[in-house]
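Encoded as structure tokens, here's the structure I'll be asking about.
With one protein chain withheld, the remaining protein chains of the complex are depicted in position.
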Amino acid sequence: MKIYGSGILKSMRIAFRNMMREPITVQYPHEKVELPERARWAVAMNYDEQGDTKCTGCIACERACPDYIIKIELTTAEDRSKHIDHWRYEIGACMMCGLCVEACPYDAILMSHEYELARTDPSLLSIELLTDVPAAAITRRTSAAVPAMPAEPPTAPEGGAADA
Amino acid sequence: MALDKLTGEHSAIFIRSEQLFDVARRKSLWYMAFGIACCAIEGLMHASGPKFDFDRMGVFFRASPRQADVMIVAGTVNWKMASTVRRLYDEMPEPKWVVAMGACACSGGPFREYPNVVMGVDKVVPVDVYIPGCPPRPESVQYGFITLMDKIKAQTGERLAAARHDGR
Amino acid sequence: MNAWLIAVLRFLAALGLMLFNGVVMIYMLRKVLARLHVRLGPMDNGPHGMFQTVFDVLKLLTKEDVTPRAVDKALFFLAPVIVFVPSLMAYMVLPFSRTWVILDVPYGLLFYFAVMSVVPLGILAAGWASNNKWSFIGAMRIVGQQVTYEVPMLLAALPVVMMAGSMSLSDIVRAQSGTFLWILPRWFAFNVPALVLFFIAGLIESGQTPFDLAEAESELVAGFSTEYSAMKFGLLYLAEFSNVFLFSALTVTLFFGGWQVPWVSADHVQWVAPIVFMVKTYIGIFFIFAIRGTLPRIRVDQMLATGWKVLLPAALAWVMVTGFVIKVGQALVGPR
Partner (left out) sequence: MTVARGVLERAAVAASIETVESLGAVCRVSSSDARKALVALRDSDLAVGFLVDLFGIDTGEAVDIVYHLRSFARDEELVVKVEHGYGSTLESVWDIFPAALMPERETAELFGLELAGHPNPKRLLTTDGCPPYLRKSLVVRSAEEVRDRASQHVDATSLDRTAGSLAGGFAEPGVAEPGASLDATPIPAPKPLPVPRGLKRAPSGVDIENSDRLVLNMGPQHPSTHGVLRLILELDGEEIVSGEAVIGYLHRGIEKLAESRRYSAVGTLLDRGDYVSGIHAELAFALATEKIAGIEVPRRANYLRCLLGELNRIASHITWYGPMGLDSGAMGPFLYTFRDRETILDILEDITGQRMMFNYVRPGGVVNDITTTAEAKIRAFLDEFAVHVDENDELLMGNEIFQARTQGIGVFDRETALGFGLTGACLRGSGVDWDIRRDRPYAAYDELEFDVPVAEEGDVYARCAVRLEEMRQSARMIRQCIEGLPEGEHTAKVAKVLRPPAGEAYGAVESPRGELGVHLVSDGTDSPYRMRYRPPALYALQAGEAMLPGLLIADAVVLMGSMDLILGEVDR
């Protein structure tokens, strides 16, 4: 026969058993959780060995972004080389879905592990990742070395159904 | 007149005591449990859950706006919700702060194309700290609170400097 | 020394103890709940977060004291005081040691019950004056709660009075000295049904889980204190914790030998007696908090049913059983 109240006592026993267990708390400002490699936080620029940007200004990311948070302002010189005036990134509206990084054919941007993004100034919700730098030449494509990234330029596979 | 200089609103004594109380304000930020959307799971539930434990920093939740210091706007605010957010903000006692958590509260986020969505909760209530991310990690929220604490400290510092300037 | 001065000093001692207890208990609550829930609780402010509650109180002192337009102003201000004062008065009769008792009245137990029955009145006033529907429902629940616990609690304490033969709390403690059955301390706690009934009724009285209906957070937002802010809320909060302390202290006094240490003669523990009393009380508080962190809340109609259909008949029956056993015992071995 089940005695009324035995369930309550069992609940208390479980609570005390948990009391004996080690707390799993990570004391954040003093110690930090290690993020997995794939973790996606704020978009950051990827630079090559010389410290130059890999961005060619192809605006594949701008078109892939569902939230219209990336805005690249370019000027094209006479020899068709591009110059990036502003590479605007509206961090305040970014949902960190990674579609821009997937779309980038040149491996020029990456999802960083920077998650301490709080700020008090609303004007900082929109930042510039690149200002007034020459864009990388299209020939210097590095995407072949990174198999995880889709290799085609964004304009190539337009049209066609799933079997393309 | 002299007494006013000693204990008035711009007197050094008043500001000094303010500074003392500001330590208390900084260390005991009770937030209002007011989750709107996805961010509530991360910013309110997980952040006060066992792993991240907001309680460590003296950040504790109260259900009633009358007893809260901070309002975490955790989620998308649309026009149906906006008046409620404003009303809850008005109900909170001074001094009060607002934390806009997540992309939606900062600027409308992924949904700002939709005309029914408010493009950032700062259109409705004054915001002190913006936390980008969708949703931000619980640590991001805790970092946001550390930023808020710094801001409170800086505010008092400014007032103290102003009082010194006046006294001179 | 001047008798008036002594009276004032005693009053201040009670007030100081009450405030100190409140601060310590809120810290303890947060720590106990944290450990129960595999967390750490306050850590950053002071060593292991010890100053956390101090900061909380300081902050509450400086918050804006909101008085909503539609409240009943007089009652709204008076209510926290009505809640606060009775629990301060109840401190007066607690025997911390043989001599450390602020007001050693011969009917201490009765005084305690009489004073504590005013607390729900204050909460009712708070809920009514707030002019808030949540507060109002919370206040109504408190009234139901009071009629539920008062009678069973008194009846559950009656066996102790019968065994001790006195209503003075000091006498009740003294009656629990010595041992019986060779090794067991002569604690009235071995009158288990009385203890259980008293404990349940006491949980209802102090409004602790599973009977925290008046400020049921998930149902009534913050219950009767919904509209209170700043230090008025602080007073209400403090009074709640003080009631928990009082209940635990009374349980210790009635059932666990008060300030006495088992197997040691009362004369040898005179100096540590208050500490023993506090330790015992805080162990009781720990259990109350552990229950608070674990059990679900009972529904209001179920609480009434528990009070009237279970606690009251059981307490009545147990009074009769205890009386019978005492009489039989006296007939067999003669009066003590």
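The first chain written gets the first letter, and so on, giving A, B and C; residue counts start at 1 in each chain.
Heads up, the rule we're going with is that a residue touches a chain if its C-beta (ideal position, glycine included) is under 8 Å from a C-beta of that chain, and two chains touch if they have at least 3 such contacts.
Treat the numbers as computed from the prediction; the structure is a model and nothing was measured.
Q: Please provide the labels of all shown chains that the missing chain touches.
A: Its contacts among the visible chains are A, B, C.
Q: If the hidden chain were put back, which residues of subunit A would touch it?
A: Spelled out for subunit A, the touching residues are 4-5, 7-8, 10-11, 14-15, 17-18, 24, 35-40, 64, 66-68, 71, 90, 93, 95-99, 102-103, 111, 148, 150, 152, 154, 157-164.
Q: Can you list, in ascending order, the subunit B residues touching the missing chain?
A: The missing chain touches subunit B at positions 32-38, 40-42, 45-46, 49-51, 63, 65, 75-76, 78-84, 86-88, 104, 107-108, 110-120, 123-125, 134-135, 137.
Q: Touching the absent chain: which residues on subunit C qualify?
A: Touch set of subunit C with respect to the missing chain: 33, 36-39, 133, 137, 209-210, 212, 216-221, 292-302.
Note that only the chains that are shown with their structure count from here on.
Q: In graph terms, with chains as vertices and touches as edges, which category applies: line, ring, star, complete, or other?
A: Per interface graph, the chains form a complete graph.
Q: Would you mind checking which chain's mean C-alpha position lies nearest the centre of all protein C-alpha atoms?
A: If we average C-alpha coordinates per chain, B lands closest to the whole-structure average.
Q: Could you pull out the residues of subunit A that touch at least 2 other chains?
A: 23-25, 27
Q: Would you please write down the residue numbers of subunit C that are in contact with two or more other chains?
A: Touching at least two other chains: 34, 37-40, 43.
Q: Note which residues of subunit A are touching subunit C in the complex, please.
A: Touch residues, subunit A against subunit C: 8, 11-12, 14-16, 18-19, 21-25, 27.
Q: Which stretch or stretches of subunit C touch subunit B in the complex?
A: Residues 30, 34, 37-45, 49, 51-52, 54-56, 58-59, 61-66, 217, 221-222, 225-230, 233.
Q: Going by the contact rule set out above, which residues of subunit B touch subunit C in the complex?
A: My answer: residues 20-21, 23-25, 27-28, 49-50, 53, 55-58, 60, 62-64, 66-67, 69, 91, 93-95.
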